[in-house]
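Below are the structure tokens for one structure; questions will follow.
One protein chain is absent from this view; the other protein chains keep their places.
Lettered A, B and C in written order, each chain numbered from 1.
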Amino acid sequence: MTEDELKEECGVFGIYGHPEAARLTYLGLYALQHRGQEAAGICSSDGQRLYVERGMGYVADVFEEARLDRLQGEAAIGHVRYATAGESSLDNAQPMLISGGRGQVALGHNGNLIGVPALRAELEAQGAVFHSTSDTEIILHRLARSRQPDLEGAITEALGSVTGAYSLIFQTADRVIAVRDPYGFRPLCLGRLNGDRPATVFASETCAFDLIDAEYVRDVAPGEMVIADRQGLRSVRYAPAERPAFCAFEHIYFARPDSRVFGRSVMLNRTALGRQLAREAPADADVVVPIPDSGMPAAAGYAAESGLPMEFGLIRNHYVGRTFIEPKQSIRNFGVKVKLNPVRELLQGRRVVLVDDSIVRGTTSRKIVQMVRAAGARQVHMRISSPPIISPCYYGIDTPTREELIAASHSVDEVRRYIEADSLAYLSHEGLLRALENGERQYCISCFTGQYPTRINV
Amino acid sequence: MTEDELKEECGVFGIYGHPEAARLTYLGLYALQHRGQEAAGICSSDGQRLYVERGMGYVADVFEEARLDRLQGEAAIGHVRYATAGESSLDNAQPMLISGGRGQVALGHNGNLIGVPALRAELEAQGAVFHSTSDTEIILHRLARSRQPDLEGAITEALGSVTGAYSLIFQTADRVIAVRDPYGFRPLCLGRLNGDRPATVFASETCAFDLIDAEYVRDVAPGEMVIADRQGLRSVRYAPAERPAFCAFEHIYFARPDSRVFGRSVMLNRTALGRQLAREAPADADVVVPIPDSGMPAAAGYAAESGLPMEFGLIRNHYVGRTFIEPKQSIRNFGVKVKLNPVRELLQGRRVVLVDDSIVRGTTSRKIVQMVRAAGARQVHMRISSPPIISPCYYGIDTPTREELIAASHSVDEVRRYIEADSLAYLSHEGLLRALENGERQYCISCFTGQYPTRINV
Amino acid sequence: MTEDELKEECGVFGIYGHPEAARLTYLGLYALQHRGQEAAGICSSDGQRLYVERGMGYVADVFEEARLDRLQGEAAIGHVRYATAGESSLDNAQPMLISGGRGQVALGHNGNLIGVPALRAELEAQGAVFHSTSDTEIILHRLARSRQPDLEGAITEALGSVTGAYSLIFQTADRVIAVRDPYGFRPLCLGRLNGDRPATVFASETCAFDLIDAEYVRDVAPGEMVIADRQGLRSVRYAPAERPAFCAFEHIYFARPDSRVFGRSVMLNRTALGRQLAREAPADADVVVPIPDSGMPAAAGYAAESGLPMEFGLIRNHYVGRTFIEPKQSIRNFGVKVKLNPVRELLQGRRVVLVDDSIVRGTTSRKIVQMVRAAGARQVHMRISSPPIISPCYYGIDTPTREELIAASHSVDEVRRYIEADSLAYLSHEGLLRALENGERQYCISCFTGQYPTRINV
Partner (left out) sequence: MTEDELKEECGVFGIYGHPEAARLTYLGLYALQHRGQEAAGICSSDGQRLYVERGMGYVADVFEEARLDRLQGEAAIGHVRYATAGESSLDNAQPMLISGGRGQVALGHNGNLIGVPALRAELEAQGAVFHSTSDTEIILHRLARSRQPDLEGAITEALGSVTGAYSLIFQTADRVIAVRDPYGFRPLCLGRLNGDRPATVFASETCAFDLIDAEYVRDVAPGEMVIADRQGLRSVRYAPAERPAFCAFEHIYFARPDSRVFGRSVMLNRTALGRQLAREAPADADVVVPIPDSGMPAAAGYAAESGLPMEFGLIRNHYVGRTFIEPKQSIRNFGVKVKLNPVRELLQGRRVVLVDDSIVRGTTSRKIVQMVRAAGARQVHMRISSPPIISPCYYGIDTPTREELIAASHSVDEVRRYIEADSLAYLSHEGLLRALENGERQYCISCFTGQYPTRINV
């Protein structure tokens, strides 16, 4: 899959108790860049007041020395996100910083709430004033309206009135608080950075810990709130945990392969998906070719299980910029070619198994199959390391509408014909769950089944 | 005076009923650029929804074609402002756009409310969430909390709970509303733009009308609300008018000389101030030299009245950029020299009357006197076309603290010695009021007297 | 005149023997910004090698701390210029830095050579390779081809083969050399900067000395070369001086009024032009109104001589940016209005004398007259403080073609009718020369007469 097709909404990071809090947050966000590439922000606290800097673009473009220097203090939180077009969408950039009866509160949010229009309408009827279109602001309004005397109580009360997916990092002048929703849709990890004084760190994925030499301790549990302040670390179970609904797509596609997510190595899981796929859907072929970069671990698993050789028959151009000028003349499969180029000598005359992690609209897959065939492949067999996507995600992934999801309205064979492959196979639901874990079913696979763990009155 | 010393807070503009609403707002703001040079913003409405674009910097730098094109619709409001340092102060940029029970509401504000901390605290105690440090947001919260069924009623109720200086331009999907506080501290004009369909325009100063060929109709009155919508133009007296307290400094320094403000020509008033000054404080000298650009009209008046010739003995460099790199070595009076250079041949051996509009801290005046003397002047007589500033402004001018106002703690002769002039004279209170008008006293001159027309529990 | 109409080509600056050479050059260029606003460059030497930084735009925009820091050494030269459109015109930016048989040589040039195509063709026929379209490069090629053993001899030889206007600043690793052509068309001044060790400075105008506290010593003479190096200061008469041909337009319009140019105060000369104009062409009117900013000194002279009051009836907007977005609808006299606005109250019902320094195409004057009349003036009398421009300049001013010069093909009365003035008068040739000096005729006034001091086979 290419990153245009499914977009993760966000990544979050937090740190408490380190003299270089903002700089380490910058590095943490940098490691989480794959979770959101359109805006980045950091909020820090010097114990008295909060400082915030946000901008459109990559982490490394948004922050320069002078901007990091303004982010004083030993605690900081950060956020990367996808945003809608236009500069003014800065209003939606995070961390969102507000000031209210509890002083300044900043919040970074990964996930999506359910029933936002009704929640907003209710607050607006009470005189609330919204500055953004983000669901995150709803949480801050609820928090400000809580009568609970302490912040933890107020957060508990505020979250009691909302449903959905949220991994949150709050910051006030004197503490950083990490919260995960009772289903645990989105990942959220707790770590420790050793030094003269150990610091507490939070991140969406463990790859952020690796870059800054922090040690992974454990996941923040579904329904748990972890508070880092001068007193140290405190855990509060603010809501009863539901049956877990970890997003399977984090393992299939989103998370970085070097991360540990929901307690399991993404790389190992992705390879296991490929192995399972080989068992379920073998192919009479000569060579396994991954669709880079996301299809590579599954392709390696497929090759190992099937005994077929894996070869790098598609090369990815990593210099793709965001503003690319297209030629006026038509170039075959231009959109895909800018990113991928076939290695003719590896494909010519061969029966090729292409392995990818998923198919969304089908248009990209179709172009890739055409390109591989034009490069001389005799047969093209597409293998997908996840089941058909038939239903949108309401928990933080920017899926297209049901109408655009090709598998929502087409049979596997119809999809095969559309993408012009000689054969096409997806992974089964059972195979997916078996590959991801050994024990009971803890994953949300609603995009594959259309059955959601929560109500979804959007 | 140089523009570093006293800063106007803002300028506002609004237009209803024109197909090029955003572009004309851009031009209007451009004409009002002198009222605020650090941020600019425009909000437009296409009748259904509002679009907003804001940025740090000059109007001509913030807006490019693509950005103006995004501002669709036939109604728009705009704002220029001074802001505190740092990108994040974009949070304070205006128009402020919020969404609440009445839909989207945008607001541009020129002026300052009184008693902001208490107003905020009260709202925060009720669960309000603030995204900015601006007093403007208070008005929006009050508005959102009003139970009045119609917008005009809600604005009336909201403004009933605040005191201070405000010239406001509201915008919703279907109307533009201009409001001036009951004292009329800040200017606000109503105009008409003729064409196939006449459009309504509002602006802080008439110079904005001139640039777009609009016709000045009248001032929005203190305590008046003017509504422009599909039905036409409506006036509501939302509060009883107080005794007028028009800011005298608009005429002394802030407004553009080609504007008509509070119903009077700024240029004529400024020249009258210089004439009055010549009558009150003649000087035995050879030549009158204005401190450019602000001192020029008063100097012309002084010269005409005194019979002394006026000559351009100080030249201003108009290419001053905002980021100017200073040399490491000391250069005499460097800060002033970057902006002003004396014409030695005009000053040498002469007794010079320097005319300026005001003295704030005294440091700039001191450097100018030194520079003029170094250029060979035999005597330097400073004449100021307003009284000594002894007290801060609470109504929208960014004066320094009382400690920094040299006249707050020094006699005229002490100031004279500090700035190293041979003589120094200010205009009297009476002279000021006489020059500005013929009739009763309608001006706020509290920065000269320390007596304020409202309570000032800041 | 507005700065769109006639463009000076360049300004130059040089300094030898100061630890902050590049920074002082930056300041010097900043003071000379009016001589060229489209590109700026500085070259410095640390005694071993040369460093150069150039860019498009204002001096304050091109140079930032980091860029100035790269310009090491105690000698530097700088240049501001107008350039043709497009980024690639950076190739024409100066100082031009080349490397050849004499090592590195940098050159900044103000002026224009005559007969450039032939000079280029001759060099190209000998195998010379040009990187720019600038005539300056011709001098560098000539220099490189000279067989003279020493640099001064080579410069003498190189300049012996060219004709035209040139005020040059050369830089090599160990010296800075200022050269003025034998006619002295363009100004070039020599100054001294006192300190622990006195430094030598060169600049197009003395206003550059004023900003950095340098002292004006004298002009570099026509036909003179001044060398600053470790041995001190040396003067060489490299060519016999011709009868001087100082550009009259420097005094009429280009130079900053606070500069001393060709040994005379620009401000005094400009005022004298106005006085002379009043004597030659009085007007039966009520008020003298300068067209700002360039018309102000002449207007002051006109007013003083005529006894009419001068009033600031046209106000200039100094925030004009370079990229200004125009409205789609027509606005009367928009181009001029963006820069100038009339003060209705001063013009209404009055007979107005407008004073400007020159008329080029007539279109701007026409719009201003229309604007002043629309503001209520009863009569408009235009007075120009120089003679009609009938012929192009070949010596460094970017005049339009003869076809575009309105006075080249229209009588004064035809021009009057075109600009819709009630009367129009220019200064006479004799009046011009009388006002600029008392002694013999030293000025180039070929743009007014069509008679050139050199051959002009362009």
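Please note the rule applied: a residue touches a chain if its C-beta (ideal position, glycine included) is under 8 Å from a C-beta of that chain, and two chains touch if they have at least 3 such contacts.
Note that this is a predicted model, so its numbers are computed, not measured.
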Visible contact partners (per top-of-document touch definition) of the missing chain: A, C
Sole contact to the chain not displayed, among A:V52, A:L68 or A:A178: A:L68
Listed residues C:G47, C:G100 or C:G195, member touching the removed chain: C:G100
Contact residue for the chain not shown (choose from C:A128, C:V287 or C:A408): C:A128
Sole contact to the chain not displayed, among A:V162, A:V343 or A:V412: A:V343
Missing-chain contacts mapped onto chain A: 20, 23-24, 26-27, 30-31, 33-34, 37, 58-61, 63-65, 68, 195, 207, 210-213, 256-258, 260, 265, 267-268, 271, 293, 296-297, 300, 304, 309-312, 315, 317-321, 323-325, 327-329, 331-332, 337-338, 341-346
Chain C residues that touch the omitted chain in the full complex: 51-55, 67, 70, 86-88, 90-91, 96-101, 120, 124-131, 133, 137, 140-141, 144-146
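To be clear about the criterion, only the chains that are shown with their structure count from here on.
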Contact clusters after notional removal of chain B: A | C
Where chain A and chain C are represented by their mean Cα positions, the distance between them in whole Å: 60
Where chain B and chain C are represented by their mean Cα positions, the distance between them in whole Å: 36
